[in-house]
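Only one protein chain is missing; all other protein chains are in place.
For chain A:
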Amino acid sequence: MNIQEILVYVVLVIAVAFLYQKFFGKKKPKKDCGDDCGCH
(Lines give C-alpha, C1' and ligand atoms only; values in the text may rest on other atoms or scores of the structure.)
Protein backbone atom coordinates (compact mmCIF):
# COMPACT_ATOMS: atom_id res chain seq x y z
CA MET A 1 0.00 0.00 0.00
CA ASN A 2 1.59 3.32 -1.03
CA ILE A 3 1.30 6.68 0.72
CA GLN A 4 -1.51 7.89 -1.56
CA GLU A 5 -3.63 4.84 -0.69
CA ILE A 6 -2.97 5.32 3.01
CA LEU A 7 -4.07 8.96 2.74
CA VAL A 8 -7.28 7.88 0.99
CA TYR A 9 -8.16 5.47 3.81
CA VAL A 10 -7.38 8.11 6.46
CA VAL A 11 -9.62 10.64 4.74
CA LEU A 12 -12.33 8.01 4.30
CA VAL A 13 -12.33 7.13 8.01
CA ILE A 14 -12.54 10.84 8.91
CA ALA A 15 -15.48 11.31 6.51
CA VAL A 16 -17.40 8.32 7.92
CA ALA A 17 -16.70 9.39 11.50
CA PHE A 18 -17.86 12.94 10.74
CA LEU A 19 -21.16 11.78 9.23
CA TYR A 20 -21.74 9.34 12.09
CA GLN A 21 -21.14 12.09 14.61
CA LYS A 22 -23.36 14.51 12.69
CA PHE A 23 -26.39 12.24 12.44
CA PHE A 24 -26.07 9.69 15.22
CA GLY A 25 -23.63 11.18 17.72
CA LYS A 26 -24.71 12.76 21.00
CA LYS A 27 -25.27 16.47 20.63
CA LYS A 28 -22.89 18.58 22.70
CA PRO A 29 -23.91 22.13 23.49
CA LYS A 30 -22.21 24.22 20.83
CA LYS A 31 -20.53 27.46 21.66
CA ASP A 32 -21.07 28.91 18.22
CA CYS A 33 -22.86 27.09 15.50
CA GLY A 34 -23.93 30.04 13.39
CA ASP A 35 -27.01 29.53 11.30
CA ASP A 36 -26.15 25.92 10.67
CA CYS A 37 -29.45 24.34 11.40
CA GLY A 38 -28.02 20.96 10.52
CA CYS A 39 -30.30 20.32 7.56
CA HIS A 40 -28.00 21.49 4.85
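One rule holds in what follows: contacts are C-beta pairs under 8 Å (C-beta built on N, C-alpha and C of every residue); 3 or more make two chains touch, one makes a residue touch a chain; residues count from 1.
Throughout what follows, contacts and distances are computed from a predicted model.
Asks: If you look up the hidden chain in UniProt, what protein name do you find among "Ferrous iron transport protein B", "Oxidoreductase", "Lipoprotein" or "Monosaccharide ABC transporter membrane protein, CUT2 family"?
Replies: The record names the chain that does not appear here as "Ferrous iron transport protein B".
Asks: For review purposes, identify every residue of chain A that touches the missing chain, sorted by number.
Replies: Looking at chain A, the ones touching the missing chain are residues 2-5, 7-8, 11-12, 14-16, 18-19, 22-23, 29-40.
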